[in-house]
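Omission of a single protein chain aside, the complex is shown with its protein chains in their original locations.
Read from first to last, the chains carry the letters A, B and C; within each, the first residue is number 1.
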Amino acid sequence: MTTIQVGCDLTYSVTKPTSFLFNVAAARTGYQIISQENLQLNPNIKYVTSSLGTEDIQVYRLTVEPCDLQLQYRAIVDLSPEIYDTSGIVEAGYSQLPNEVLPYLNPSRYCESDRLTHFVLRMFGNVQPGFSRVTAICDWINCNLDYQAGSTGESTSACDVLIGRVGVCRDYAHLAIALCRALCIPARYISGYAVALQPPDFHGFFEAYLGSRWYLFDATRMAPVEGFVRIGTGRDAADASFATIIGEATLTTMAVWAEQTAPNPLLNQTVPQSAVSTTG
Amino acid sequence: MTTIQVGCDLTYSVTKPTSFLFNVAAARTGYQIISQENLQLNPNIKYVTSSLGTEDIQVYRLTVEPCDLQLQYRAIVDLSPEIYDTSGIVEAGYSQLPNEVLPYLNPSRYCESDRLTHFVLRMFGNVQPGFSRVTAICDWINCNLDYQAGSTGESTSACDVLIGRVGVCRDYAHLAIALCRALCIPARYISGYAVALQPPDFHGFFEAYLGSRWYLFDATRMAPVEGFVRIGTGRDAADASFATIIGEATLTTMAVWAEQTAPNPLLNQTVPQSAVSTTG
Amino acid sequence: MTTIQVGCDLTYSVTKPTSFLFNVAAARTGYQIISQENLQLNPNIKYVTSSLGTEDIQVYRLTVEPCDLQLQYRAIVDLSPEIYDTSGIVEAGYSQLPNEVLPYLNPSRYCESDRLTHFVLRMFGNVQPGFSRVTAICDWINCNLDYQAGSTGESTSACDVLIGRVGVCRDYAHLAIALCRALCIPARYISGYAVALQPPDFHGFFEAYLGSRWYLFDATRMAPVEGFVRIGTGRDAADASFATIIGEATLTTMAVWAEQTAPNPLLNQTVPQSAVSTTG
Partner (left out) sequence: MTTIQVGCDLTYSVTKPTSFLFNVAAARTGYQIISQENLQLNPNIKYVTSSLGTEDIQVYRLTVEPCDLQLQYRAIVDLSPEIYDTSGIVEAGYSQLPNEVLPYLNPSRYCESDRLTHFVLRMFGNVQPGFSRVTAICDWINCNLDYQAGSTGESTSACDVLIGRVGVCRDYAHLAIALCRALCIPARYISGYAVALQPPDFHGFFEAYLGSRWYLFDATRMAPVEGFVRIGTGRDAADASFATIIGEATLTTMAVWAEQTAPNPLLNQTVPQSAVSTTG
């Protein structure tokens, strides 16, 4: 078990009556126990905490009049990822895939897997199926994309990234998800906190469904997956925005962090051949 | 209550071991009671019937060796749509939307609502919100698109249709869904059988969430919504394909039908000002 | 004849050996006589003046070592546009179009006319052909787009603008050109100086070929076409960039102006029914 302190401070200049949905809280799962948690809003507005979807996502919903809105979120998360030997992890045949996993094979707004079927067959069709094939996809993306803050935007999709060869974490995840789906491997987008991410920010990564469970992957390789604290889960980043804003508000300041508090040096000892799962 | 006989015959030439997921069965809902139902496969292959998602979708999953596969589906459906007066149907504010409805605000593969925010404000920003505004969107689409079989393909999206101004039922639905979402009206894709559709085929239409329920709409205006039998529900057509094929198979023949058996003349008496709902 | 003083000051921070092609000089045509002209470069680098294409475009080419590069261009232009009554201006049949005009019917990078054939037929197919139809296209664009600085970028095309409904002068021109070509009206992009443009900047507009000559149009309606001083001509903005930079340089300051010096009040007396041509 690893204990991780996560948090974020967000400030908005709200210029019209505005509804917010914040998706910044650590998800409650069997692998991720929240031992302390605190949400502070200033002004002290009433908000509703709700669970979204079937993946234990917790969101805050609120509506405010014009003001300077400050949100402070703090949590202490006990993380118990399951670690597997990668060598035995195979791809499930389509007929073995559970029903609830099937939607994650479909193309989505930012992951146009339907346009990439020929591409993946050429590039990854002959790669050994299983964990190693998703790793090969991550390797390829990591080698062929440049990480560059500000290089892409909200409408950038996996196909755009495949052409442009530059992006940020969400773009890396989108391309990986699209390539997995085109190979008939269910894949989905995860937003979260990440220990040791530089510069600190919300992180976007993904899960692929192999054998009979979801495994965490990060094609950016910017932080160890053992230190990922899950916030949102979705088909792509469209489902996991940290803030959905209906009205008129501008983000003025933002700070995000995730720090391992115990046991100290664990995350540095990442075993390369280990597969990490935090969903059943 | 209306009684509708629906059915389809599909034949495939299967040339490799292939898994199928058929989404052709009428959904089981409180508004749509299946009094008789029969699925016949030839060769007589074992299949699994499962429910997909939370919308009572029923799919058949099976895996076959190379063969000529024939599927025959027949059902008798008792349909009890709720009919409302349109004048009182308002749009729900974002803060009133239930959590489970929120994903239908997000852009999806074929409904890039994120690219249409400026467009909808210009075109429909000043239209009276509510049922009338979704009707205005359908009117506009109906006036500004030409229905032409074969004019679009599997990768055609709402933005493509907005440029091309020609399409088939799924394109009409995708554009309507994208425009609704861009106005912050939840909208989703429905596949189904449709009485009086010419030529007979599977139909694609949509639901918009207004007030506190989903209402049926069809921008093609090719058949009365009172005669729609729901099969699948999804974010767009990517979620509601009548057949998902993993392997190698070619559709060789296809017949689809929906006929009202009782009471006879009802569907011709469509009241223009009525709103039809078949989901709670 | 109108006399117009035009000029621009551009400053670049050049950080690597860099080649520039500047397309800022007023073109030499029978309708546009340059009575005075001065180009000043600081540092005082050798440059080559050349004519590009068959449209009397004059460009400056130079290569510099890392430095702060300053360009100052000044010219006095005597403009003698031909003014025609619009009512007699018809569209030329395809077989009447001169060979040299034909390339301006083809789709180009930012004007995908091939995707808009169905759209134009629906929207403008029944509009009276001739000058009035190009005017109708400009009217429609002017009504249906919002001018917003910074809303679009270098890769934005006519189809993007048709979806986004927001843009700057080059986007207005691109959409107009694409629509004209889709109707089989040759159209091309013009960059230039524009008297009374607010805020002052380089301007982008277009010419359509009607009857047997090119006429000036501006779908933005931000400045009178009688006060347009032509710089570059091309298929779209890709051909008429004011600065092409091969190397590494950042534009640090920029000023552009165009002022009518004589006769004074003319440009305010624009006759709405007049067609303006400055190419034979």
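Rule of thumb we're sticking to: a residue touches a chain if its C-beta (ideal position, glycine included) is under 8 Å from a C-beta of that chain, and two chains touch if they have at least 3 such contacts.
Since the model is a prediction, treat every value here as computed from it, not as a measurement.
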| item | value |
| --- | --- |
| Omitted chain's touching partners, listed by label | A, C |
| Hidden partner chain, touching residue among C:N106, C:Q128, C:T250 or C:Q273 | C:N106 |
| Absent-chain contact - pick from C:A136, C:A238 or C:M254 | C:A238 |
| Residue of A:R61, A:R115 or A:R133 touching the missing chain in the full complex | A:R115 |
| Subunit A, residues in touch with the chain not shown (by the definition above) | 115-116, 118-119, 122, 144, 146, 159, 162-166 |
| Contact set of subunit C toward the excluded chain (per top definition) | 19, 21, 50-53, 59, 61-63, 93-95, 99, 102-103, 106-109, 111-112, 114-115, 154-155, 184, 234-235, 238-239, 246 |
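Just so we're on the same page, only the chains that are shown with their structure count from here on.
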| item | value |
| --- | --- |
| Remotest chain, subunit B as reference, centres from CA atoms | C |
| Proportion of interface numbers common to subunit B and subunit C (over half same, under half different) | same |
| Chain centre separation (subunit A, subunit C; CA means) in Å | 46 |
| Residues of subunit B whose C-beta touches two or more other chains | 115 |
